[in-house]
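Note that one protein chain of the assembly has been removed; the remaining protein chains are unaltered in position.
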Amino acid sequence: MMVVMTPGAGESQIQAVVSKLETTGVHVLVMPGKLTTAIGAIGDPERVLELGLEGMAGVDRVVPISRPYKLASSELAHHEPTRLEIAGRRVGGGDTFCLIAGPCTVESREQTLAVAWTVRKAGASMLRGGAFKPRTSPFAFKGLGLEGLKVLAEARAETGLPVVTELLDVADADVVGEHADVIQIGARNMQNYALLEIAGQLGKPVLLKRGLSSTVDELLMAADYVLKEGNEAVMLCERGIRTFEVATRFTLDILAVPWLKLHTHLPVIVDPSHAAGDRRLVEPAACAAAAAGADGVIVEVHEDPEAALCDGPQAVYGRDFAAFAKRVGAHAAIAGRVLA
Amino acid sequence: MMVVMTPGAGESQIQAVVSKLETTGVHVLVMPGKLTTAIGAIGDPERVLELGLEGMAGVDRVVPISRPYKLASSELAHHEPTRLEIAGRRVGGGDTFCLIAGPCTVESREQTLAVAWTVRKAGASMLRGGAFKPRTSPFAFKGLGLEGLKVLAEARAETGLPVVTELLDVADADVVGEHADVIQIGARNMQNYALLEIAGQLGKPVLLKRGLSSTVDELLMAADYVLKEGNEAVMLCERGIRTFEVATRFTLDILAVPWLKLHTHLPVIVDPSHAAGDRRLVEPAACAAAAAGADGVIVEVHEDPEAALCDGPQAVYGRDFAAFAKRVGAHAAIAGRVLA
Amino acid sequence: MMVVMTPGAGESQIQAVVSKLETTGVHVLVMPGKLTTAIGAIGDPERVLELGLEGMAGVDRVVPISRPYKLASSELAHHEPTRLEIAGRRVGGGDTFCLIAGPCTVESREQTLAVAWTVRKAGASMLRGGAFKPRTSPFAFKGLGLEGLKVLAEARAETGLPVVTELLDVADADVVGEHADVIQIGARNMQNYALLEIAGQLGKPVLLKRGLSSTVDELLMAADYVLKEGNEAVMLCERGIRTFEVATRFTLDILAVPWLKLHTHLPVIVDPSHAAGDRRLVEPAACAAAAAGADGVIVEVHEDPEAALCDGPQAVYGRDFAAFAKRVGAHAAIAGRVLA
Partner (left out) sequence: MMVVMTPGAGESQIQAVVSKLETTGVHVLVMPGKLTTAIGAIGDPERVLELGLEGMAGVDRVVPISRPYKLASSELAHHEPTRLEIAGRRVGGGDTFCLIAGPCTVESREQTLAVAWTVRKAGASMLRGGAFKPRTSPFAFKGLGLEGLKVLAEARAETGLPVVTELLDVADADVVGEHADVIQIGARNMQNYALLEIAGQLGKPVLLKRGLSSTVDELLMAADYVLKEGNEAVMLCERGIRTFEVATRFTLDILAVPWLKLHTHLPVIVDPSHAAGDRRLVEPAACAAAAAGADGVIVEVHEDPEAALCDGPQAVYGRDFAAFAKRVGAHAAIAGRVLA
């Protein structure tokens, strides 16, 4: 940490900060400048942060100079990329691309099996589908629940595709853990710490979506909540952030992909469907994700989006998905990856 | 809802939208224009939204023309302002101002009782204090838990101040419900629907903080989750939103206060401490909240902020709090309110 | 400046940074830590920034530790608050409150004179009014131009109120400078440096509006452009920033008011009209500004807003303005200020 004093801070104020820092055992270096004095504190940033130095007389700012995340860091914790293997599909490691596809919501057995076969034939690695749906209004459709999980399990049994589905409520942890191959934590719950810990304890890989106004630093700290439970199988998912632009549903932060590849060992997946909110933008965005170095995409597909119960406008038509997969796969191939 | 067609949409595309709308029983009106055709759908917006019309050929946009929230609306549900009475303190209704104050975190019995007496003597209506703390990193201090709740209960017994404290995890609902007078739902959990429903069932007033990137519409929909459990005692809390500006910790959305007073019957509280992140800005922000028509503020106070375990830099000094309360109260008085 | 190295940076990389820093004559201090090394550079931050150290091998980040603005700083340049006197009205200095009011646009002689008398009688200090209007679309009404300036000059002659009007184009500098008492630079032009320099040379006070996505640091750097021309009469204006929230036209950054009062000697004015976009929110926001310590507000008033050519929905009714002024003045009085 670096403590920056105000231009007018006096010697006694500087000394008070130094004394306080020294109580924590960090190494302290005073750097007098023409205008302001800066005081470096080398050591445990957590302890320095908790001193609350910003409130002391003469202190202008406290500037962090080290990473706030730990277990998810490729620099501090884990230098090699994490490579998951999920029902025979490899994710992470730099040479595969993972195409996760399926309906927003499980609406019925027929709909789900039809989509599952469609995406499998086109080369998808995993099946996505919601049984428990988070809805902004309490009066909207919330998914089929347990019945939906059973339909997904049947789709896996038939097609062999592992299943990604969202865990929304601690109370459902056991039943979701039993039916899912990958536990999804949605954007709204990225900082629901109780849920993160439970997800970390289920012994299944976790797909962690970035909160819609969370920084990438915060995403990695949320991953730390899962990793500290001893679960190393975490996939991060960029799904668009909230900005002033309303022409698209969210703003897909494509730069987050290479940034994350630099700073974490965890695989990075992109969800172009929720970011775009309009199917005409989903394929270009998925291609961009592959070109930017993502380890995969998670895409919504529906045979008849006009009849979908949820998010139909952003679903790719089942009949278009093979061409979609081919195009995205071609960009992934240039980035040195084969479909998982 | 209003469906806007693209400029090139043909008659058959328009007719397809009309037919689809008619399946839901809404009243449909076609409005042909020079450049584009708009189609009005008057009736249940939820059902129209779920049609997924944006995906149909020739459809450009679907524009909502009615409120997405219901129970929290002052226009649709509840024309008179909601007036709560909490241990003899009135909140809401337009003639009182509620000063909630106390430490960020319960650190010890001595610290909490000292602050409780300080804020009570200065005219506070309620005591705030965290026993369970949400922390971005899993490696930070998380509060005293049950022991903290007991300290708060003791402070209430001594000072008579009702206690506001955060519920963070469904697993703690009973114990928090037992010790708290007001259940706080934090910003990170504004869309943790399982938690909202449990909070609605505890039979205690709920202080619902706005998510740091949630719109005011979404705040009111989150309130709907609590209200639909039959709990009418909900206070909304503006606590700063996340924007590009980093000079302050968050951007306090002061316009949200009068906007909410126009659109909801629920009381509106402002948290200037978390928004500012710097105690020098807290008093001006609290005065602004009172002047803008808020029903109260919730403020962090500490006798010795430099020694605080959490958020010290934004805590008002205990010795300054009486002057703080007087200044804020003077602005509230001009807005026609007396301290609760 | 502080240069933070990556965790894996080697000794030779650290030495390369030190050598490069030493070419600029700054004082260099190496701070080795457990995880990373930080290198302090005390001296001219501009020269260090221009070294482009972020691109060097082993460098993780370059963190500024001093202010980027200079002339506008209350710490570096000018410890006493700047106090302007404009046609007998005092602005700045902490004991006056300046009420600037008038129509969005000068539409006609009659309209402008009527509003001018209305606001003067209610206690306004200055008259605002647009002759040259910036419009997002080139097909919208752009103001009366020179004719509008003449109407404003006539209103000043009749009422004695000094006139605030916007300079939009370098080509109009002379004519605006001749007719205006205060030159307004609009939000869209906050970083139009040619215009800032011209405005600084006209010898008239400048009201500088914050860009709708400009940080307060950038606002103060923009002020530096005017100040460096030798013009010390600059008023800053917070007018709402662009965020994800669309319930109001912009998000009024009320915390910017006390933040600016801490960091600059220049007077701070708030424009609640453009931020709110809805007249029902303008009075609460203006009261909040006064309570937060602003030196004044600039408000749109119209005798018949439904007939206004521009921004009618946010204009306060002329008939309501006396009550408005009284209410805002009462909050200013608590903050220790009298109407200018």
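Labels A, B and C are assigned to the chains in the order they are written; within every chain, residues are numbered from 1.
Simple rule for what comes next: a residue touches a chain if its C-beta (ideal position, glycine included) is under 8 Å from a C-beta of that chain, and two chains touch if they have at least 3 such contacts.
Quick caveat, the model's predicted, so the values are computed rather than measured.
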Visible contact partners (per top-of-document touch definition) of the missing chain: A, B, C
Touch with the omitted chain, as defined above, among C:27, C:70 or C:83: C:70
Which of A:101, A:281 or A:310 contacts the chain that the document leaves out: A:281
Residue touching the undisplayed chain, where the options are C:22, C:54 or C:85: C:54
Residue, one of C:73, C:192, C:231 or C:264, that touches the chain absent here: C:192
Residues in chain C touching the chain absent from view: 20, 46, 49-56, 68-70, 134-141, 168-171, 188-189, 191-195, 211-213, 218, 221, 224-225, 228, 242, 277-279, 305-315
Hidden partner chain, residues of chain B it touches: 2, 4, 6-8, 27, 29, 31-36, 38, 40, 42-43, 61, 63, 65-67, 75-76, 213, 242-244, 246
Where the unshown chain meets chain A, residue by residue: 213, 215-217, 241, 243-248, 251-259, 262, 275-276, 280-281, 284-285, 287-293, 327, 330-331, 334-335
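Operating definition for what follows: only the chains that are shown with their structure count from here on.
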Averaged-CA centre spacing for the pair chain C and chain A, given as whole angstrom: 38
Chain A and chain B: spacing of chain centres that average the CA atoms, whole Å: 26
Where chain B and chain C are represented by their mean Cα positions, the distance between them in whole Å: 30
Set of chain A residues in contact with two or more other chains: 213, 242
